[in-house]
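Let me begin by handing over the structure; questions about it come next.
Only one protein chain is missing; all other protein chains are in place.
As written, the chain order gives the labels A and B, with residue 1 at the start of each chain.
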Amino acid sequence: MARIGVFICHCGENISATVDVAKVAEKAGKLSGVAYSVDYKYMCSDPGQTLIIDAIKEHKLTGIVVASCSPRMHEGTFRKAAEKAGINPYFCEMANIREQVSWVHPKSDATTQKALDIVRTMVEKVKKNTALTPIKVPITKTALVIGGGIAGIQAALDIANAGHSVIMVEKKPSIGGHMSQLSETFPTLDCSQCILTPRMVEVAQHPNITLYTYAEVEKVTGFVGNFEVTIRMKAKSVDHSKCTGCGTCWQKCPSKKIPDEFNEGMGFRTAIYSPFPQAVPNKPVIDRDHCNYFQKGKCGVCQKICPAGAIDYEVQDEFLDVKVGAIITATGFDLKHADFFPEYGYGQFKDVIDGMMFERLASASGPTAGEIRRPSDGKIPEKIVFVACAGSRDKAKGIEYCSKICCMYTAKHAMLYKHKKHDGDAYVFYMDIRAAGKDYDEFVRRAIEEDDVHYIRGRVSRIYEKNGKLIVKGVDTLMNGDPVEIEADMVVLATAVIANQDAETVAQRMHISYNKHHFFAEAHPKLRPVETNTAGIMLAGACQGAKDIPETVSQASASASKAIGLFSSNEMTREPIVAVVNRQAPPNFTSCTGCMLCMEVCPYHAIEREEMKDRTGNLIKVAVKVNAGLCQGCGTCVAMCRNKSIDLQGFSNDQMLSEVMALLNS
Amino acid sequence: MTPLQNKVAELFENGTISLMIGYKNAINKLAVPCFIDHATQVEQLIYTPECKGNLSVYLHKAEIKQAKKIGILANIATLRSLVQLTSENQLSDIEKTVITINAQNEVLVFDNMEKVEEYVQANFPEYTEEDKKLLEQLNSMTRAERWQYWSEQFAACVKCYACRAVCPMCYCSSCTVECNQPQWIKVSSETTGNLEWHTMRAMHLAGRCINCGECGRICPVGIPVHLLTAQMNLDIEKEFGSKTGFSCNSGYALNTFKPEDKEQFIK
Partner (left out) sequence: MSEQFEPKIVAFVCNWCTYAGADLAGTSRTKYATNVSIIRFPCTGRIDFMLLMKAFENGADGIIVSGCHPNDCHYTSGNFHARRRWIVFRSLLDFMGFDTDRITFSWVSAAEGAKWAGLVDETTQRIREKGAFTDFKKLDCSTFEKISHDAITE
């Protein structure tokens, strides 16, 4: 038999001024199953809580209803009190008679009646409550960082420096990401490699970091604190434990005409290669698609000459299973490329290039050793036109968002050009100048005022070639929309920042959400900008949306701090408000029919297939189960299940129906 | 022997099936289900316009499932239920051969669901003229008239649950009407309880019902229960563009959503 205690709070005068609390206490005392009821000035005060604790002990109460403020305010307080008195804290419910009664209604019988109705409802609910135990989840204190751009590097170093292990997985043969390709960086114009390379080396040498390059995440299962990850280690064909990085192989490799990705196709590399001189690790891999041995079956030069005997043509992709507690996704971005701008002749005219190509031309380690020369004939251009917003903020092109970094790097490019060619002319076509960062506007102003870059507000409509010049046609909207025509030697398009091609696949593997442009979605755009809606998976850098380096690094550190916070204890306690699928004796096992229709509704992919087998291992039934580590307790699955096989602890069918009945039947 | 009988005999003989679910004649000229497990019995098999029953419902029976290789004679509604049931993961443990007879009176044998799906999509049925007319009439009534109509219909329901028993989509091992903790539906057949039962049934089948019409045909007191789900399927197709029993992995209208779903009534 239930023995419920009802505690009516006056909240000073906040409740008692409009609700006849004594009457509510008196009537509540007569409800079936109520063994004790009382009203008191401040239930949440120390004496109030003592009163509750004593009453539970003295009257051997099995559950309590505290009628006072909103449960959003004090549910935790009273549950703790119940626990102190020796009953399960989930046998405590609150009736909200302040925010939803006394504060919104005048003093009247109807108000008192409503308070009583709510008390009765909660009394009936608490009778149906069951003892619940908070869910304890152990935590594996290792973080997985996916992507070795500046975002991944920063996050990995932060976590590793806090004393936890980190596994970093990078798709390419070297870490560094886009930042390693940049020449100099706004707003300070410091050399990108100079600030990045030490960090890359630190990652490689850090005792807490295990680095897997030329690797990808194949599969993620499990939940916060307990992810199981399969990593695919693509066959490098070079045994890095033997290789010394001497470089003999790539000097001798006969397959030399492969467009060099690191230099954006402006130069060549060999089939066995390390992408750039400062690569980490600076050891080669064989690009099997271009290797003579793999394509034609003969060659084997590298194997013959390798002094360390590190070349191995036979190795296959390997799979590695690791356990991690948190995942930081830092897979970065991509840029819109050729054929997206037929009207600008990109991909057609060699001297219409994109921003990243310009970075390589301006970089001391680039194909021109830092001299800005046209790709077509190697001449130094006299006049360059820069086009901002190439593709961005253009609904017609399907990219309505702002790429955020282009205004700044275009100003930087124009400046770098002017610094190298003082008598050259730089024009920038722009829509608006968005330079809202620390020292950013000053930077753009410097380009305009000190370096004499000509800014023209307007769109470029067409670019075509005439007599070896690129004719750029556009309008100047600040001059009444007058047409402008510039004869340029080179055009640089600040093409839109887009998500990686494989972003959707990556998101699906990790069960995280993404927007329609395939940028990964944060759990809350304002208040949880670095977490995803899957607990334990965080975002860092441009994979979440276009970002510059300072912003990328801040977000990376923020997500690292989330991981470090998670790792600060050995286990995690979660509210037991989770769904459960009923269980029955064999041969039924459960009333669940395994229709799996609920799987789809769960926003957290918490519902899993379960196979029921008899003693000899024969499959008897397929049903589902809920992974309590993933379930967040929304209950959407419960309302979806036709035959009520799945229920939500704390808001069960029995409890909710009792509430409805109690509210309406006085 | 008819081509159908020949074909089934052949399937028995070459070991493709060990049990055949089909129709046979009944005294009142109607067709009733029959289950045969040997080639010698194929002469019972018929396929006439009377063969309306949806035989897929038997695939949920444990006794039937025991037969390892099942042949099933399927009219278009049955084919649709097979597709829908596959999408609901209910047929994965059954090795089945599906036989149908097309408009040209040819016997077609499908050994996998992709082929069934393809056939269903090419021959997707419309509602019967009678049902279309009834729906139109109900929709042209005033709300109060409709309430009166259904109240009268539901008043007669005796909660025999025959409509549930013939429904291939009502395969729950324990239906919510049998659930007593809490008791969702009153046990006795008062009209409010009946109304709740029918509302629940219609909601559970909206977007899953494959419009075979069996429930309406079987009801001993003649309630056209099938109209409820028939109307819901129309509404769902209009609102969300999804069809039932159309594709083996098309999903269910009520377990998916689009952020841009439209409605006029949420304030």
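Here is the rule we use: a contact is a pair of C-beta atoms (placed from the backbone, for glycine too) under 8 Å apart; a residue touches a chain by one contact, two chains touch by 3 or more.
Source: prediction; values computed, not measured.
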{"item": "Absent-chain contact - pick from B:109, B:138, B:162 or B:218", "value": "B:138"}
{"item": "Hidden partner interface residues of chain B, rising order", "value": "133-134, 137-139, 141, 143-156, 176, 184, 190-192, 195-196, 198-200, 202-203, 206-207, 221-224, 228, 231-232, 235-236, 239-240, 253-259, 261, 263, 265-267"}
{"item": "Contacts of chain A with the absent chain, listed as residue ranges", "value": "70-72, 96, 98-101, 103-106, 108, 110-111, 113-114, 117-118, 121, 513, 533, 577, 601, 603-604, 632-636, 638-640, 648, 651, 653, 656-657, 659-661, 663-665"}
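Here is the rule we use: only the chains that are shown with their structure count from here on.
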{"item": "Centroid spacing, where centroids are CA-atom means, of chain A and chain B in whole angstrom", "value": "44"}
{"item": "Interfacial residue positions of chain A with respect to chain B in the complex", "value": "588, 591, 593-598, 600-601, 619, 622, 640, 642-644, 653-654, 657-658"}
{"item": "Interface residues, chain B side, partner chain A - complex", "value": "88-90, 92-93, 171-176, 179, 181-182, 184, 204, 251-252, 254-256"}
